[in-house]
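Written out below as structure tokens is the structure these notes cover.
Of the protein chains in this complex, one is absent; all others appear in place.
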């Protein structure tokens, strides 16, 4: 089916929103449980998006695939995305574990870009889940990418994202290098902040 | 365990909220799907509550049971309640069916007070589901009562509820009788409104 | 300016949403205050909409006006609409009074279709307010129509609305007449329900 038409179908959008609302409910409950356990707010902000036609088409092209709904469903795992931003790195892994322990969703793929950052310097923990969506008397499994990040990783990623649309430019290449170098500084903040928190807790 | 203490435990409250948020997500998606299918808003308002200590204790007493957490868990099915109000009676049954078709929750009990109104004249469709709640690495099943009503049933029930606290009074008994007689008028409105909608759709 | 272009401008949409969110905040606070005062939920559901291009254009045409942004701003008062549905008629007037007492908004027009129903049988209380919207360092006053209704008026209106698109049809004309007759029954319910509530309160 034509990709653009497919993405505009009301029932496709409904299924995506269904998945988002289910995943958000899970994240909120995990946040409530952990916040209660540790006596501090664990997840600081939530966001979500359905990938735009332009981004999906570009991704299919980069992978050398045809631009249609079938290829998208097979090969694009982040059409539906949910993001949670925390303060501390260890909380990210704890949330990931708790998501994986949920029996009604299945982990499809895990990409740990915190331990293995992307070339660009990008760091985040990505989990792709398959989530059951009840729609018109049948259950369909849709993929949802959950991105877990610290605040520090998040604003690094924000800069990187703004840069992406200007990549051809020479100055952009310079900034890109600098940003990459800067990823290390960001990582050190995360470590330092985590270390301080652990020492405070140990008092 | 002492009932009052049990109800105030943070993890009990969290589990209830988890159940509410899961059930709300389901109702919202069902609403989105049906509203899309029929081109009209199907669920008009949502509400939810965790039953108060006083109401639970009163219910246990009425049933001749001891006032503790174990008896509550076994015998009080509406500790957690979710309500959806619609315009048309047939939508209530459609929502009920769609909830029952969800594979991740189990219907525990169904009480059709629309076809078989209570003595008082009370009408509503009650479904008690068992819902899985992931908490501290284990899955617990909790009961949630879903009440489905039309707007007409809802304001009848509102009057009846206000009357409950004054039952000993003689004037209250008179109003009670009148209210019961009025339940029939309410029922006729629901039938008439449904009939008109069907005739409009058939044009 | 061309009407369609105007309605799609991001800053027009932002201003409308600003107005909606301000009016919603007011309604919610009034609801909280009244619900506390009377010990019962006063507003049962909220909704809002920005009128579609098609509806605005049709309204301008009916009024014999040119289809552009200037005429719309001058002559269409319900481009932005907010609705609150209550159980009891007297609550509607109380909310209206409390809105009118707010010093930061101005009442522009009041249409009491409860005391003076439309020919069709339509009943609701309409208040058009001018609301200050701070945008790009200046304050603009936009109009917002607040519709206050009981649940009974609301589903009558729902049927009437569904009928509107089929008006040419002969059967539709019959249903229209029946619906109009039915408006009286609806009115009697509202009176009866209000009377019962007052008697319960007086106990």
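Labels for the chains are A, B and C, by order of writing; each one numbers its residues from 1.
Going forward, contacts are C-beta pairs under 8 Å (C-beta built on N, C-alpha and C of every residue); 3 or more make two chains touch, one makes a residue touch a chain.
Note that the coordinates shown come from a computational prediction; the quantities given were computed from them, not determined experimentally.
Contacts of the undisplayed chain with the visible chains, over the whole complex, involve A, C. Residue C:137 is the one among C:54, C:137 or C:168 that touches the chain missing from this view. Remark: the omitted chain is touched by one listed residue; of A:63, A:118 or A:166 this is A:166. Touching residues on subunit C toward the chain that is not drawn are 10-11, 14, 17-18, 21-22, 25-26, 28-29, 32-33, 36, 98, 101-104, 132, 134-137, 139.
Although one chain is not shown, part of subunit A still touches it, namely residues 40-41, 44-45, 47, 85, 87, 151-152, 154-155, 158-159, 162-163, 166, 169, 171-172, 175, 178-179, 182, 185-186, 189, 192-193, 196-197, 199-201, 203.
Note that only the chains that are shown with their structure count from here on.
Work out the mean CA point of subunit A and of subunit B, and you get 37 Å between them.
With each centre defined as the average position of its C-alpha atoms, the distance from subunit B to subunit C rounds to 29 Å. Centre-to-centre separation between subunit A and subunit C, using Cα means, comes to 41 Å.
Touching of two or more other chains is recorded for no residue of subunit A.
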